[in-house]
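So the structure is just underneath, and the comments pick up after that.
== chain A ==
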Amino acid sequence: MAHLLEIKGLSASAEKKEILHGVSLFIDGGETHVLMGPNGAGKSTLGSTIMGSPEYTVGSGSILLDGEDITELSPDKRAKKGIFLSFQSPIEIPGITLSEFLRNALEQTTGKHMKLWDFKKKLKAAMDLLDMDPSYADRDLNVGFSGGEKKKAEILQLLILQPRLAILDETDSGLDVDAVRTVSKGIDEYKKQTGGSLLVITHNTKILDALTVDKTHILADGKVAAEGGGELVEEVISSGFEKYIKKER
Partner candidate 1 sequence: MKEKTNVNDIDRSLYDFRNEEDESEYFDSGLSKEIIRAISDEKNDTDWMREFRLRSLEIYQKTKMVDWGPSIEGLDVDNIVTYIRQKSRMNTDWEAVPDDIKDTFERLGIPQAERESLAGVGAQYDSELVYHNVRKEVAESGVVYTDLESAMHDERYAEMIRQHFMKLVPPTDHKFAALHGAVWSGGSFVYVPKGVCLEIPLQSYFRLNAKGAGQFEHTLIILEEGSYLHFIEGCSAPKYYEAGLHAGCVELYVGRNATLRYSTIENWSKNMYNLNTKRALVEEGGKIEWVSGSFGSHVSYLYPMSILNGRGASAEFTGITFAGEGQNLDTGAKVVHNAPDTSSYINTKSISKSGGISTFRSAVTVNKNAEGSRSAVNCESLMLDRISRSDTVPVMDIRTNKADIGHEAKIGRISDEAVFYLMSRGLDEDSAKAMIVRGFADNVSKELPLEYAMEMNNLIGLEMKGSIG
Partner candidate 2 sequence: MDNKRLNILPVPTFGWLGVNDAVREIAVLPDVESITVECRQTEPVRIDLSDNKEYEINVCANEGESLTVIEYNTADSSSVSTKIKAKSGSRVKLIQVIAAAGQTVNNVSAEVLDNASFEYVLLTLSGADTLCEIKADLAGRGAGFDANIGYKVSNEDKLDINLLASHKGKKTVSNIAVSGVLSNKADKTFKGTIDFLNGAVGAVGAEKEEVLLLDESVINKTVPLILCAEEDVEGSHGASIGRIDEKQVFYMQSRGLDEQRIYELMANAKIIRLLKYIDDEQTLLRINNALDGGNNDE
């Protein structure tokens, strides 16, 4: 059977500079993967490229979902197929409220109309879980949200949209201890409700506490430098990335 997500020899560049040089990895249904690596290794590029960001151009290689090549699909089509990206710095969109946006997104990804009342109930429950002030639902999307609120709003969208694969791009960075706990709770809830897969891009272990890591990928200089199980996370945290960078040279 085909993997849920398979990346084959992917190279990608931004403004004519190649950042990813032939990355390969795969993720199966229900698995939790961790992606680590030094700054500038290409972790965010990989996450964004899987989502189909226009900022990056795929040079060679492919991205497969359920064995189907999605390399050329627009981001909304990828989202409809079940991929979700939690942005490292979510953009502000004035004029559209969080609630309005999310309801539209839900209708488009599921292809089903949802009664306003039912949607509001669902939204309220998820916001409660994340300790979000209900007034945020009627605020313009991410506009004037603090860093922590933005990250919570990303996890809120994860809970509502229930994708099959969620890529979390440093969702824990810049958050205080309480906020990390809240976000972790949300991720845990996502796992419980959907049994979906995760690709967690992170620098530390706090966000992983409640999760069982199936596989760890170390990205250095735009290549997969090492792979292993959950134990690799601990090793990297204690001894750093140096040996992987050296290996590259």
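In this section, contacts are C-beta pairs under 8 Å (C-beta built on N, C-alpha and C of every residue); 3 or more make two chains touch, one makes a residue touch a chain; residues count from 1.
In picking the candidates, the idea was that all candidates are chains of the complex that A comes from, given by their letters.
Everything numeric in this text was worked out from a predicted model, so none of it was measured.
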| item | value |
| --- | --- |
| Given options 1 or 2, the chain of this complex that touches chain A | 2 |
| In the complex, chain A residues that touch candidate 2 | 51-55, 74-80, 84-85, 87, 90-91, 93-96, 100-102, 104-106, 108-109, 116, 157, 161 |
